[in-house]
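To start, I am sharing the structure in question, which I have written as structure tokens.
Every protein chain but one is kept in place in this view of the complex.
Chain lettering (A, B and C) follows the sequence in which the chains are written, and residue indices restart at 1 in each chain.
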Amino acid sequence: MNLHEYQSKARFAEFGIPVLPGKVASTPQQVYEIARELGGKVVIKAQIPTPNRGQIGGILFAENPKQAENLANSLLGSVISGLIIRKVLVNPTISIRQEIYLGMMNDRTSSKPMLIASSEGGRDIIEVARTSPGSIFRDTINPCIGLRDYQVRSIASNIDLPNEYWKTFLQITYSLYACFVASDAVLAEINPLVITTDNRLLALDSKLIIDDNALYRHTDLAEMYDNDGESEQEARARAAGISYVRLEGQIGCMANGAGLAMTTIDMIHLYADESIGPANFLDIGGGAQSNTVATALGIMLADPHVKVVLLNIFGGITRCDEVADGILQALDETKTTLPLVIRLAGTNANEARQMINRAQLPNLTCTASLTEAARQAIASARGIN
Amino acid sequence: MNLHEYQSKARFAEFGIPVLPGKVASTPQQVYEIARELGGKVVIKAQIPTPNRGQIGGILFAENPKQAENLANSLLGSVISGLIIRKVLVNPTISIRQEIYLGMMNDRTSSKPMLIASSEGGRDIIEVARTSPGSIFRDTINPCIGLRDYQVRSIASNIDLPNEYWKTFLQITYSLYACFVASDAVLAEINPLVITTDNRLLALDSKLIIDDNALYRHTDLAEMYDNDGESEQEARARAAGISYVRLEGQIGCMANGAGLAMTTIDMIHLYADESIGPANFLDIGGGAQSNTVATALGIMLADPHVKVVLLNIFGGITRCDEVADGILQALDETKTTLPLVIRLAGTNANEARQMINRAQLPNLTCTASLTEAARQAIASARGIN
Amino acid sequence: MSILVDNDTRLIVQGITGREGSFHTAQMIEYGTHVVGGVTPGKGGEWVHSKPVFDTVQKAVDATGANASIIYVPAAHAADAIYEAINAQIGLIVCITEGIPIQDMMHIYEYIQYTNSRLIGPNCPGLLIPNQVKIGIMPGYIAIPGNVGVVSRSGTLTYEIVYTLTQAGIGQTACVGIGGDPVIGTDFVDVLKMFEEDPETEKVVMIGEIGGRTEVDAAEFIKRSMTKPVVAFIAGNSAPAGIRMGHAGAIIENGTGTVQEKIQALQEAGVRVASNPENIPELLS
Partner (left out) sequence: MSILVDNDTRLIVQGITGREGSFHTAQMIEYGTHVVGGVTPGKGGEWVHSKPVFDTVQKAVDATGANASIIYVPAAHAADAIYEAINAQIGLIVCITEGIPIQDMMHIYEYIQYTNSRLIGPNCPGLLIPNQVKIGIMPGYIAIPGNVGVVSRSGTLTYEIVYTLTQAGIGQTACVGIGGDPVIGTDFVDVLKMFEEDPETEKVVMIGEIGGRTEVDAAEFIKRSMTKPVVAFIAGNSAPAGIRMGHAGAIIENGTGTVQEKIQALQEAGVRVASNPENIPELLS
């Protein structure tokens, strides 16, 4: 789960990381008030999870509260990188000497948290990794021991941080690590961490991504979830525990298991030309009951781009008869006439096929293999197009 | 550092361990007031670090506030196990179904924290270990992983704790472990942890001993230090960083290093009869400067039981000339005429011996070996006796 | 008997009284697995499918001589269950549970290195030795005995591919699901090594996914140390970058972990990579 910048910033501050005294606003009037409080000259930052907001118009500078209000007026409600801006963070401007990158993430290769720093802060770290990889230094943290002073000093020495900032840098890095651990984060990032012209270290941007699997033990963080920008279908899927991602094509795809769901999509890409593609990724997960299947189908059918539906179920924990039950239930509710290509295999597949045949719905086709199912769905989509 | 029961109790409560709503008092009047607040019937517990207080008159029961005041009046200021009672804890009485022992300590054999529990609570655990060792169950905790649920459940199952208390027992054990770790404790003990007749689990006694080496990072705990019962000499030694323990004999002993100091005492016991013994254990530590030596000597000489002084210094980090300087300084201040047997070896021993010889003090004897020094001190003590 | 298990494997089921645990215990017993008991704290003394239930793993081990465990307990308690199994000296621990927080798994990963336990999973379907042993949730009928070893990060996709093999008359020595999470106890290289050393295994099928670099590590291992032919399929060829497709592990991170990169590495290691999983039988011949 991504936190907004303003939420991450509040969390960072709780853990003792020095941040700017800015505030979040959702109306131009609020922006005006905050700018006045902060002394007039401010930075307005769109609260959307996109790197390099500065380059794409997501960060604007105002000389006075009135200008801040006007800029906020144009920013709020506008769309950047496909995301609607509903909130902005208003910060005072400061004078910067140097920008540093400081981040903590889970490293899959070592299966350990990793501390990452670069003397080149302020840009997307992936970009820095491409353009000046030599400026980036990493160290893995043994989860049994935690971060140690010498690791931070080593990083400070490597990024050529002047000696007089080491003590503060140590504190900030410890705070960041403590926040990372206590929040069950998968990423905690200060980019940039700046040295101001009056010799302070300050976190200018804050980013925190929480491990969804750990939200059960962080109700405070779970409550911060902001469904800004989430479609109704995505919200329904999330509520039902279904993995659902909208794509560009016409074939609504549903499968049980992420690997199988990806493979189903891959099959469409493999056998279709460029004009035909999957409308979504949808994984009903393991052991889904009929109502989950019905919900999933309902979500897909609510998408007007969907012209054909492809269901690929390999029963294991999931029972095919439960799936068939869900399919029939959803079709009964939606009365859809869209062609449905259904491929059922595994646990209780025979029972399921019998149930579907018994329903005698003209728009339903059962196929034996995945290849056949994909080809059939593509053919149907092409016929409709 | 030992915390008093009432201090440990407050700390336990902070970590979520259920405790009684009692309060600490240092006057009978306060006891009266607290007893009234608590509803009249109370237990009065002497705040001294002694096991089995109940058996030796340190825990008294009162039926009403007036009786509580009277009992407190006799208890406060009295001496139990050589310790003056300056404070009492006043608790409400409760009705008990079962007493359990629950403790956490550092186990030297495994070099890990150890969880200890017994179904036979309420008595000194060392006594329980002697009389019914089969009732005691232990499990070591890997410090890299921390306490795990299954360990607590296993202990609960072993001590035959009824199932309905497991959940609360789990919480209490976690709280105790968290308190143990967060306090840098060497011992955290609830004895007894009781099951009340109304089916609650409650910590009836609280004991917390803090690792002295870790006090630098626990200023809140360090401030709880109560020098009740500490003699002026012990307080002076503590302030100067000197290890000082009063013993029963006449020969004041001083050495650098705990092993050497113990050996010095052992030598006296080895060569003296029962009438002669060491007056104290005193270790000036490593690298002591002359003023520490002077302070140490001053502390010993202030003890009226001391008839002879034996100094055994093997210079390493500690320089013998610094020690000689400290000796001469102290003798100059105290003008003592007691016999001093001095054994100096190691770093700058020759210089030191020259300094002492130059001072031409009639009561000073330098010896070459430890055996000789011990024999000389014993002979002097015997001569005086 | 193939890899990971043998005739002395004695299995306990952690979470045996739960809905999933109980269901799959019956399935495993039916398949022929030597299930000797189960563990559910507080339910010691009960019986499930004629198997004794214990309060702790240690008690189960003491009473039954168990040396393998399968874990069906909910995510919030699964890490604890794994530690309990490790500390009771269980040699093979298979964790089916999905949704264990990654920080818990990083701790376990670090800890288990220094023990004699092997963890398979979490978030995996377990393992299947056709017609002999099943420790997990794979449907038994999808597999037949043979000489192909199957190792996979995926769940149902594994069934799909194993079933495809079976329908083509190609039997398996073992089917191992290693799990799709970013931190897992046993990875491709571990299992490939076992297949390479297993005298019964002649060929290997490896099923990967987008995200991480474990397939690239596998490719390096295959190039360096494997003599047996390997056929692979990598799911997620058409997944857009950065989009999380169900699995915590299936994220394309920092420009690495793409299917293209993995396929290239595998092909350079001499692996035949299928673009359609249903073509794997052809590539094996």
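Here are a few things to note about the model shown:
Keep this in mind: a residue touches a chain if its C-beta (ideal position, glycine included) is under 8 Å from a C-beta of that chain, and two chains touch if they have at least 3 such contacts.
Bear in mind that the values here come from a model prediction, so they are computed numbers and not experimental data.
Shown chains touched by the undisplayed chain in the intact complex: A, B, C. Among the residues B:82, B:259 or B:304, only B:259 touches the chain that is left out of the figure. Across the entire complex, the residue among A:148, A:200, A:217 or A:358 in touch with the chain not shown is A:148. By the touch definition given at the top, subunit A reaches the unshown chain through residues 142, 144-145, 148-150, 153-154, 157, 163, 166.
Mapped onto subunit B, the footprint of the missing chain covers residues 106, 108-109, 111-113, 126, 129-130, 142-144, 181, 184, 186, 211-214, 216-217, 243, 245, 247, 255-263, 265-270, 278, 281, 283, 285-287, 314-318, 345-347, 369-371.
Although one chain is hidden here, its contacts on subunit C can still be listed: residues 113-114.
In this section, only the chains that are shown with their structure count from here on.
A complete topology is adopted by the chain contact network, contact being made between every pair of chains.
With centres taken as mean Cα positions, subunit C sits 28 Å from subunit A.
Between subunit B and subunit C the centroid-to-centroid distance comes to 54 Å (mean Cα coordinates, whole Å). Among the residues of subunit B, those touching two or more other chains are numbered 144-145. Subunit C has residues 107, 110-111 in contact with two or more other chains.
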